[in-house]
Every structure is written in structure tokens, then in C-alpha cells.
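With one protein chain held back, the other chains of the complex are shown just where they sit.
Chain nomenclature is as follows: A, B, C, D and E, assigned in order of appearance, with residue numbering initiated at 1 for each chain independently.
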Amino acid sequence: MDSIFSDAQKRLTEVFKYFELPDDVREKLKRPKLSLCVSIPVRMDDGSLKVFTGYRVQFDDTRGPTKGGIRYHPDVTLDEITSLSFWMTIKCAIMNLPFGGAKGGIVVHPKELSRLELERLSRNYIREIADIIGPKRDIPAPDVYTNATIMGWMADEYAQIKRQQLPGVITGKPVHLNGSLGRVAATGRGALHVLQEWVQRKKLEPENMTLAVQGFGNAGYHFARLAHDQGFNVVAVSDSKGAIFSEQGLEPVRVMEHKQQHKDLKTMMYCDGSVCDLQRYKKLSSEEMLQLDVDVLVLAALENQIHKENGAAVKAKLILEIAN
Amino acid sequence: MDSIFSDAQKRLTEVFKYFELPDDVREKLKRPKLSLCVSIPVRMDDGSLKVFTGYRVQFDDTRGPTKGGIRYHPDVTLDEITSLSFWMTIKCAIMNLPFGGAKGGIVVHPKELSRLELERLSRNYIREIADIIGPKRDIPAPDVYTNATIMGWMADEYAQIKRQQLPGVITGKPVHLNGSLGRVAATGRGALHVLQEWVQRKKLEPENMTLAVQGFGNAGYHFARLAHDQGFNVVAVSDSKGAIFSEQGLEPVRVMEHKQQHKDLKTMMYCDGSVCDLQRYKKLSSEEMLQLDVDVLVLAALENQIHKENGAAVKAKLILEIAN
Amino acid sequence: MDSIFSDAQKRLTEVFKYFELPDDVREKLKRPKLSLCVSIPVRMDDGSLKVFTGYRVQFDDTRGPTKGGIRYHPDVTLDEITSLSFWMTIKCAIMNLPFGGAKGGIVVHPKELSRLELERLSRNYIREIADIIGPKRDIPAPDVYTNATIMGWMADEYAQIKRQQLPGVITGKPVHLNGSLGRVAATGRGALHVLQEWVQRKKLEPENMTLAVQGFGNAGYHFARLAHDQGFNVVAVSDSKGAIFSEQGLEPVRVMEHKQQHKDLKTMMYCDGSVCDLQRYKKLSSEEMLQLDVDVLVLAALENQIHKENGAAVKAKLILEIAN
Amino acid sequence: MDSIFSDAQKRLTEVFKYFELPDDVREKLKRPKLSLCVSIPVRMDDGSLKVFTGYRVQFDDTRGPTKGGIRYHPDVTLDEITSLSFWMTIKCAIMNLPFGGAKGGIVVHPKELSRLELERLSRNYIREIADIIGPKRDIPAPDVYTNATIMGWMADEYAQIKRQQLPGVITGKPVHLNGSLGRVAATGRGALHVLQEWVQRKKLEPENMTLAVQGFGNAGYHFARLAHDQGFNVVAVSDSKGAIFSEQGLEPVRVMEHKQQHKDLKTMMYCDGSVCDLQRYKKLSSEEMLQLDVDVLVLAALENQIHKENGAAVKAKLILEIAN
Amino acid sequence: MDSIFSDAQKRLTEVFKYFELPDDVREKLKRPKLSLCVSIPVRMDDGSLKVFTGYRVQFDDTRGPTKGGIRYHPDVTLDEITSLSFWMTIKCAIMNLPFGGAKGGIVVHPKELSRLELERLSRNYIREIADIIGPKRDIPAPDVYTNATIMGWMADEYAQIKRQQLPGVITGKPVHLNGSLGRVAATGRGALHVLQEWVQRKKLEPENMTLAVQGFGNAGYHFARLAHDQGFNVVAVSDSKGAIFSEQGLEPVRVMEHKQQHKDLKTMMYCDGSVCDLQRYKKLSSEEMLQLDVDVLVLAALENQIHKENGAAVKAKLILEIAN
Partner (left out) sequence: MDSIFSDAQKRLTEVFKYFELPDDVREKLKRPKLSLCVSIPVRMDDGSLKVFTGYRVQFDDTRGPTKGGIRYHPDVTLDEITSLSFWMTIKCAIMNLPFGGAKGGIVVHPKELSRLELERLSRNYIREIADIIGPKRDIPAPDVYTNATIMGWMADEYAQIKRQQLPGVITGKPVHLNGSLGRVAATGRGALHVLQEWVQRKKLEPENMTLAVQGFGNAGYHFARLAHDQGFNVVAVSDSKGAIFSEQGLEPVRVMEHKQQHKDLKTMMYCDGSVCDLQRYKKLSSEEMLQLDVDVLVLAALENQIHKENGAAVKAKLILEIAN
């Protein structure tokens, strides 16, 4: 089948050819250590009860407590979460961090919930998975459509159950509630470090390089902002509603300000208003942006944006994917 | 799709038409409260490591701690386990027991494991699910290809983790290790009670009734034995290798003795040697036995033995299914 | 001071004169073992946050886990709760039950809350006191303006925190959720047993005796109903809005039916609609009812209804107080 | 009423006028999150049982585990402890420490107890409050009439209950039992930092400034000692028995030595012998000392020493209060 | 060596010859599952610290939580406790009780301690062994020189550590503190049942039988009292200070009364004053009593009273040993 996880497994099998690995290890990396699927009952503001489906997958904890974000999205599947938990395992191992890999998610379109419904959903999710997480076992974090406020609710709910404050159970909390400084921009900054490493090895100059950034959420925005600060020429950004392009380069902070001004209250939560109506920029469709003749195409939206159908049309010299 | 659970849900939806039920209840019965899928590493006797897949699904715990067996079978799927956990919920509710419904299983052909490998598999399964079971939360029991010895290992492993003896965590243990008297024959006896109730209402005489029993494992054997004791005429029994038939009736205890004598050591564990070689009985194929012209056809093997293809050929007046 | 608890202590000191008690015991009975006062934040339906004050007092646990109801009332004070926890200690000891005494309460007018607000208040109260209660430590129960539904919420919340079902943490739950049969009428039935004992000793006949019952809540209603069944002549009942009187006697079940019909949704929760508008009965003020010339005046409302000011006017031969 | 806590609340309300604060926060700061009052039975050396009253109040834990001392004093009241727990909350927040505020106390005159009685009292207090404290929940510390030895007993008792060593449950332990270096003088040193900051801003010279220190316990003594080291001119100190004054300035270490020599065994525990009999100094009454014409009057005894009645007579330019 | 336990093992090996037992079982019964030796610091009334040695041995828990008394005696050794834990295992198994065997003890002459020292010793012993006992793991009971009061202290101490009441952790508590009715006389009554069984099989008459009872502690006294009630002729009893004899028979209740009257305060705890000064009875030495020409010699003191040296001189037809 063409499930996301079986695809990840295929890549792993390919890689295994280049390693001498004990059979035990090969056997253990074939499937997640633990997958939990829970029903999350939420009392809606209108008094009705709605039950959401949530997941938490711990792929491997050999190297330490597992670590991985929680995603709120209507398209979340167990297959996807499993696959992402696998990649978290690989990513932590590559960076030699004392953590295993995990991932979680809820099948929900968070923008359709009120703030109080969202709080109840988040708290109840923690209630359902409380037995298998913990500062020394599995430590969630924000991911697509979850943020510091949600992490704060989750940490508080966990504290209520455990009868003591255990902020280490979750990362990405608000800074004033034991959150880490620099957390918000960390994903984007990490990607920039990778780009800079590549630029240095290739002996290139940031000033001479053009970048297109797909996705203007947390990862894409901060990457664009910091890359701009380092002299890179960000010529295009896109969000779920479309893309803008400017040959002279964009100023990410200005773009974000504009986007913020036009958001309504609900989108405030997720800072993803549209950037399409900025007058001085050329509007592009998402597909068009992927085909821009830039030096680096940065993918900071959902996974698998470049595939068999559109791969050939990509003109960028380097594709940098910022995975969650 | 034609998954077992979606089929169960279809029947539920049908039944819902005849009830006035709060929307909350309808919403909650649509999916299991919690499904856990675990990898179970087992050190094999040859020193290699093999990883098995295990499940535990708790469907609903509104009425009390959940209850349901653990199945060892190579065809176990999450869909099947989910479906069985749903039926356990319904069964406990119908009998007004203070229990919710659950089910568990491991994808394994137990006869291919040595006794020590089987013990390690069983103990490690408990290790992996220990956080979500307990005498006041979820209480496993034997099911297809699991038995009292296995339950004893599991109870012991749970005690090791919890640092105290909690025999209430599992039922179906050996009698001398806090097991219940009468547990072994309970499934068969319960089915007989149902048959007797029906016979009484129909004002029939056991002596005039013929029975064919598909499946000669724990449930089928004890049902046959007790039915025979109550005067019913058991004319045919089958196991996974074939069926025997005798117009004058069989003596279940004798059949079992014969079957026991011809078992090898491995099958001793599961008392499922073949009954086909008994000389004085007529041999039938499994399909032929389902079509015998008997009063009652008792189904005590796996689920869904009667279906669209073979249903029309069944001649029995009553089909009694003994579900695990 | 004239606090309720210091009054209770005065009576205790008086009683001590008639006992030979070790000094240790006298010393320990002077004050509660533990008093907990908590702030209970509740998100109201309008989105605002309201903080309620709750109490739980454990007076003495020498004889076993403490036991005592939870009261929802705007006039709840720590002094009152302490005093009631003291009387629970004495009552359990007199009946030789293996329980100590406790009491709890929240300062709230429950009828002013929506059902969902009431649920959140009740659940959050349990969250705040969860560390000091438990099936083997302190076991709450319903009291004034709390009922089986509330107990069910509380038991569920406790189960969520403790990660297992512990219905023994609270009594008075709905019967289908591990509640005890007969619990609803138990307070009234217990009082009737006392009355019958007295009647028997005095060699009186129920049929010749008239009863007036102050308070037509749970305790008063069931007492009246059962007393009527035993032949007593219930001539007057009252609730918070007034009293009715009938020389020929009332039928408590009919009175309750009438009261139920005229309740609005909010009062449904507490079955305390008014009985004043029943046409065939004479209406009395609460004060007038206390002065009726009956054989037995039954006090089933709040404490201290008979005091210095109105005591002289009471004409009943026996005053029977049903304390919560 | 003029309770200490309602006074604190009045000041808070006043301050609120200058802030834009969410209603939720205003609502939550109106009352303590949790107040626990316990009875502490202590077997006295003469074999009798005496029951003491102890408190622990956690005002707010939004910013982290709560923190606050335990006071042994015959005048301890719940009102006072509540008020101090409120100020601890404010103090921790002002210093941006990741702690909430709490406070505890026992109604006892510790000098009337033997060392063994004091140990039993301290250990039993911890037994009674063990459920609500902890290194990640609420962390006591020394306060008026409690010291490192008492903290050591408390930490040990907590370890016995929790079956492991958790020195983080309490601060102010003896240095060799996981206590912090510098803890003893910390309160005084902190106050000195404040004074130095003020002196610097006012461009004053320590050498030209006179100080009078009310209270020669832990806070007052170390403040005086360190201030003297920094060149300030400490001209008067007082303890509960009186004050001494010297225009040329005192040497705090010498004063303490003299005080120590004249203490009896019981006072050894609390280093509060009298300083009144030092021959070369002028003796003053406590009231007189408050009215000395000094630059800085340091209040290091109990709260509220300067009030409406005596405020007008104070001549000091700066009053520095060292709150516990 | 001639250790008590190796002697027990020799007997076991002898018995094994008559059984077909799996090797696993033989292997496991060779040594205790767990032996714990602890130092118990006790603050004496004079302020000094004395450290006592305590033991708890759990021999085998296959059949259920382990069960066995706690002995206070200056001659307690690990060897003795181990041996007794072995016999408890055998005794529980023979009676088919769902318990394994254990035993505990402290090396102490309890009569040399004050009541408060004894309480501190008993509580601290529980503190030291709390991790390995529990209602579902290992359940102590009274034994030589321990009694209901001591069990009450121990149960209370365990409750303090576990933060809930768990009276099931220990048996033999005072009846009003969850103790069992009939517990005090149970050891003696059990022995009488054995004697009666023997008498019946031998077709003897109690009235014609003479009994001598060595040991007039709890076991011996109640045996003698109940045997006397059943018509047996108790002609001699002894305690640690000597024996009395009367051909016409003794009245055990009267003997005990006399003994009680002459006890001093310290012996009150253990009801073991001397019986030697009763005028109407003949005094014997302990050795003489063992050689009386009676039908039954009952041994209710410490173990191993009859040995190689004195065995030949015993004239009784039956020796009945009441082991603790």
C-alpha cells in the first residue's frame, strides 16, 4: 500500500543496506512501540456532546523519553501520526539528543471550535492519554494548529491529575508558565542553520540567493524573518489561501503585520490570515510558487508537497523542507 | 467498507430506531473509548528477538470497569478486537452486570511457540498494557487460544509491576491461584441455559432433539457434555480438522478422551487434537456438518461461520452461536 | 461566642460529666482533625470566571474513614460545617458504625446555576479536595441541595484523577452507577424507625397520632410518605414557601405529585416546588405550623428551627428532628 | 472588619486601579486557593496528650509551586497566615521567581516545649499536611521561631512518608543535610541590598548614616552585622526584652556574643536571649527606640509595629521593614 | 549445623520423598523469598537513642499474600524467624488458606521498655518495613509478647504512611479498631479442635482425660479455659516462673484471676504474672510438670521444649504443641 508509514519504512529498509545493524534493532524499528487511539468527549457550547478522535504514538524510547508534537487537523490519521513519530525518532537520534520519538494528533478543525471548546478538547485529550505521558516517559509539544496556550492548558490538566506541578511533561508552553525562551522561532531558526551550513559549504553568498517559502505559519514566518535578517533574498511566500511574489524581495515582518491586521478573531489563535491582498506584490497560486525560478524553495507547510506530478516542474536548486 | 466493526455499528444503528436514547449516548457508542496497540518484543529460544503486535480495546466503561478476553490468533486485527469489545459492552449491559466491555489480542500462532516463549510473550504483553488495566479499570480474561495458565502468568506479571498481589486484575486464572470454580465450563453452561430457556418456551423435549456442535474447544466441548447430561442428543461435533456424525448420538466425554490421547505435546496446551479418526463415526467435512438436518446447530468456533454463501443450505431449526 | 460549633462543644462538655473518659479522648474531641477550605474556580456559561468557596471538615477518624454529606447553600459557613462534622462523628459512633465523621459544603445558591455550571462546580470541588478524600479515608454523600446526579459527577471526576473506578469514594450515587438501593428514602426511613421505637415504648397507636412535618425535601417527603403508609396521620407539611394543613390528614404522594407538576425546569433538580397552592388544604405560615397542636412535630428542614423565641409556643408532645 | 487579610485586600484593590488586569485574575486573587487547618496531637514528656492547631495556606500557584515559611507563635491565626501567604505571592511575583505564595504556622509558644516535644510537634505537623506539600507543589521554609533543625526534622518526616529522600520539599535545612549555603543570613542580606540600592540612588554615604534595628533575631542580627560590615552606623538594636543604644555605634557580632553567653539552654534554640544587660550601652524601652532620631529605622520583628498611635513619633527618614 | 531452619529443611527433605513434586517447587522451598533485617532507632524516655534489630521474613507467596506474627523477644534470631516463616507457609497450605507464610520479630525484652518506648519501637518497626508489607502483600499479626494494642499502633502507623486507613495490613488489632471477634482465643480454640478430633477418633471421653498445660500466656490460657468448659480435666498449668498441680483439676479462669491480681503494672501488658503462689495447689518446677503422668501434655510456651535430654521422661500419651 502507499500509506505514509509504509513509505517511511521503505526508505528505512533502503538505508539499512548501508549499515551493519543487529537484527534486534532492525526488528524493533519496523513498527511503533505503542499507539494509543482515544475518544475525546467534549461538551460543546450549545450543550451537545461531540466525541473527537485523538492519537498518541510512541515509536521508540531506547534513547530516552519520547518527544513529539500534537497536531490538530481534520485530516489527521493514525498512519500519518505513526509516520511522524518514526521521523521524530530518527531526527532525535541524528542530533544525538537523549530522546526517543513520538507524535500525537486530534481529528478536528480547530478553527470551528470556540476558545472554550478548544480548551475542553485539549484538557480532555490529556485526561485520556495521561497514563502514557510524563516528563520521564513521553513529552508532547506544539505542532500544526496547536500553540503555547494549548500547551499551557495541557500542562495544567496534567498537574491537576498528578497533584503537583510537572511542567516538564510538555514543551512549548507560554514563557511565563515555564515555557522556554526562543521556542517560538526555534523551528525556523533550526532550518536556517541548515541552510547556512549548506551555503557555507557551497561557498555561496546569501545576498545573491533568492528564496521562496511555502507556508507562512510559525515555522515559515520565523524562517523567512531570520533569513531576511541574514541577508537572504526572500522573494515569495505563500499561505493556505495563495502566494505573493516580489522580485526585489519581501520584508517578512511587514507581510506578517499586514496579515495580522486582516485576520478576524478566530484566526488570531493561529495567526494564519491570508497574505494575498497585499497590493504591491504579484499574486501567485500555490502551484505557481512551487515552480518559481529561485535558488531555494522552502517547504514549511504540510508534508509531501512535492510529488511525482509536480516534481519535474520545480526549478529551485535546493529544496529545504521544514518538517514538524 | 465491510469491516467487522462497521457491521456491528450498522446493527446498532438499526436497533437505535427502537429506542429513545439521549444523543450523548448515541454519540459515545459510535467508537471505542480507548484502543491501544503495542509492540511486544520476545526473546525466542534460539536467541533471536521477535516483535509481536498486541491490542487492547476498551469500548465503554460507563457501567463499570471493562471486561473482555485476550485472544491469541494469527488473524487477530484491530477491527475484530474493536468489534468484540463492542459486543462485550452490549453483553454486559444486557445481563445488567456492573461492567463495561473490552477485548484484547495478540497476532500470533501460539502453537508455533515453545512454552517458555509463550510465557515471555504473555508476560511482556502485560508489561506493555499495564497502565490501562487493573481490577478497577479493565479486567482481561481467557479467549481463543488462551487459557488458565496464561492468565496465571499475566496475573503474576501484573503483581510484579504493582508490587502487590492483585488477582482481581484478570479472571480465568488456575483455581489454586485465586481462579473461580466453574470458570472452565462457564461459557458452555451459559449457552445451555439459553437453549433450555428456548426449549421450555417452545414446550419441546430435549430427548427428542438433535444437536450438531461446530467447534470442540472449551466452549463447544463443555456445551456438548452438559447438553448430553441434560438428555439432548448430540449427533455431530467438529473441530478445525473435520467433523464426525452418529445418528444414535455421541458421548462428548468419550470423544474428548479419544482426542486427548492422540494429541502431541504441543496441542496439550490447547486440547484441540483432531476427532476425525474415531472409527465408529461417520466423517464429514465442516461444510457438510453445517448442513445436517438437526434441530439445533451450535456454532462454537470463530465468528461469522454462517454467511450469505452458505446460509441457505442450513437445515437446522435453531442456530445457537456461542460468542467468545 | 454563640457559634454553632461552640454550642456543640458545650453540649459535649456537659455530657462528659457523665462519662469516665481518658483525657486523650477529651482533648481530641475538642476540635476537628482537619479543616480544608478551597477556592473553586468555575467558568460560567457567559464566559466569565467565578470563584466559589468550598469546605471539607474531617472531625475524627478514630473509628474508621470519615463520612458526611456535602451541602450546597448560600449560608454555608466553616462553623456550621465543623459542627455538622462533629455530629456525624457522634452519630456514627452511637450507631457503632466503623466510620468517623466529616462534612463538606459549598457557598452557592445552586438554583442560580445552569446544569452545566453546576456540573463544573461539582467536578472542580472534587479536584480541589481530592487529596484528602477516598474510599478508605473520607467518603462524602449528598446533603442539602445536592443529589444523586451531583454525586455521580463527583465520583466520575475522582475516577478521572485516580485513573480507575473507585465508586466507594462517595455514597448516594445514581442506582445504575453503583448507587445503593433504598438510599433516597433512607434518611426518612431511619427517622421513622426512631418514631416507631418511641411509639412502641409508649404503647401508642399510630392511627391515633397526628404528625406535622416541616420541610418537604428528600428527608421530609419520604418520612411523611412512609409514616402515612404505617398508619400515622400526617396532618401538615411545609416547604420553604409555606405550609398546608388538613385535619383529616394528607396523602404525601399526592402532595408531591402536585408540587412536581408546578415546578419549572430549574427546580426539577431539587424537587422543591411550592405546595402552597393546593386548593383543598388550609394554608399556614411556617411559624403557624410549628405551633400546631399535633402529637409529633417533625423537623426536616435546616437546623435550629426551634429556639428560645418560639420554643414556648410549640404544642407537640414530641419533636423529632431529622438532621442531615 | 479590620482583619489583617482584609487590610491586604484593600491595598490590592487600590493597586488594581493602576493596572489593566483580566477579570479572571482579579477574581482569583481575592481569596486563597487552599487553606488547611489541622489538629496536631503531641505526646508530651509527662505522658499527657496535647493537641495543637496548625495551618497551611496556599494563596496562588499560577506561577509555580507555592513557597512560604512556617511560623511557631502563640498568636498565630488563620487570618495572619492567609495574609502572609498573599504577600508571599506578591513578593515572588515581583522578583519574577517561578513560585507562588504560601504560609504556615502553629499556635504554640515553642519555648515552653522541650526539644523532644518540639521535634514531635514538628514531625506530626508534617504528617498532617503531607498531602498538600511537596517539591513540586508547596515548599515550606523557616519563619518566626522555626530554624534549620526544625526544617531538618520536617524533611526527614516527609522522606519517611514518601519512602525516598526529597530534600526539595523544604528550604532552610541544616547545610550538612542538603541545606543551602548562605541561607541563614539571606533575609538580612536581601534587606541590605534594598537599603544599598536606596542609598545609591539618594547619593548618600553609609558612613554618615545611623541605623536602629528593631528585632535581633535571625533577620535583624544578620542585617545589622552585614550593614556594619558595609560601613553603616548601627546605633541601636532591640529584642523582645528591650533595646540598647550607643551614639558611637554598636558592633553587632559582639552584641550577639554577649546575648549568647547569657542564654539558658532553652533559648539556645532560638538565639533570643536578652541584650539589655550590656553595661556600656544605654538601655531603652522598645517604644523609645522606635522614636530615635536615626536615618533608618529597620523593623525586623513582627508585623505592624508602626501604626496610627505611634507613627507620628517616628523620626527616622526611612523605615525599612524586613517581612518574613 | 543445627540451626532451627536447617532442621526444618531436613524435615522437608524427608517429606519430599513421599511426594511427586516438580523440581521448581522443591527448589523454591529451600530458602525464603525475602528476608529483611532492619535497625530500629528508638528515642528512650531518658533522651538517649537506642537502636534495636528487627526482622521480617517472607518465605513463599505462591498461594497468596504472606501471613505471620511479629515476635518481641530478646532471643529472636534471623534463623528462628526464617524457620517460623517456613512453618507458616506449610500451615497455611495445609489448611488450604489463600495465604503464604511469613514471620517477623524484634530483638527486645519488651518488659524493660515503658509503654511509650514500646509504642515508638512498634511504630518505627513498621516505618522500616512498610515497603514490603500491605493488605495484598504481607500481613503481620501478634505473636510472643505482642498484643492487640501493639497491632493497633502498627496499623495506625501504616495508615499514616499510606495516607488512608488500611486495617487489612495487620490482624489481631483491638476489636473496636477493626479487630476480629474471637481473635484472642483463636489459637487456643484451634488447638482444642485438634484435640477433640483426636479424642473422637480414639473414642475417648474428655471427662476421663487429664491435661497438663505448659505456658499460661494467651494460647495456653484460652486452651485451658475452653478445654475445661468441654469437660477435660486440666490438672496442671505452668508459666515462666513455675507450675501448679491439683489432682482434682484446676479452674483456669480462677487461676488467671489470681495471676492478674498479683501482677505489677509492667506485666499488665503481657498478662504473665506468676501462678506459683496459689496456696491450694502443689507447686512444681517446669521440668517436673513435663513429666507428669497425664493423658495429654500441651506445650503452649516457646518452641522445642521437649528434646533429646528430657524426652524419655515424658509420660503423657499425647503431646499437643501449640505453635505460634
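Here is the rule we go by: a contact is a pair of C-beta atoms (placed from the backbone, for glycine too) under 8 Å apart; a residue touches a chain by one contact, two chains touch by 3 or more.
Since this is a predicted model, take the numbers as computed values, not measurements.
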| item | value |
| --- | --- |
| Left-out chain, listing which of the shown chains it touches | A, B, D, E |
| Residue in contact with the excluded chain [from B:Lys50, B:Lys91 or B:Arg127] | B:Arg127 |
| Sole contact to the chain not displayed, among B:Lys10, B:Arg163, B:His193 or B:Lys282 | B:Arg163 |
| Contact with the hidden chain (one of E:Leu116, E:Ile132, E:Leu204 or E:Val314) | E:Ile132 |
| Given E:Glu27, E:Asp75 or E:Asp293, the one touching the chain that is not displayed | E:Glu27 |
| Contact footprint on chain E, counting only the chain that is left out | 23-24, 27-28, 30-39, 41, 48-51, 53, 128, 131-132 |
| Chain B residues touching the omitted chain (full complex) | 43, 47, 116, 127, 130-131, 160-161, 163 |
| Residue numbers in chain A that touch the chain omitted from display | 61-65, 98, 134, 136-137 |
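Quick note on the criterion: only the chains that are shown with their structure count from here on.
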| item | value |
| --- | --- |
| Third chains touching both chain D and chain C | A, E |
| From chain E, the most remote chain by mean C-alpha position | A |
| Shared interface positions of chain E, touching two or more other chains | 163 |
| Chain-level touch network, classified as line, ring, star, complete or other | other |
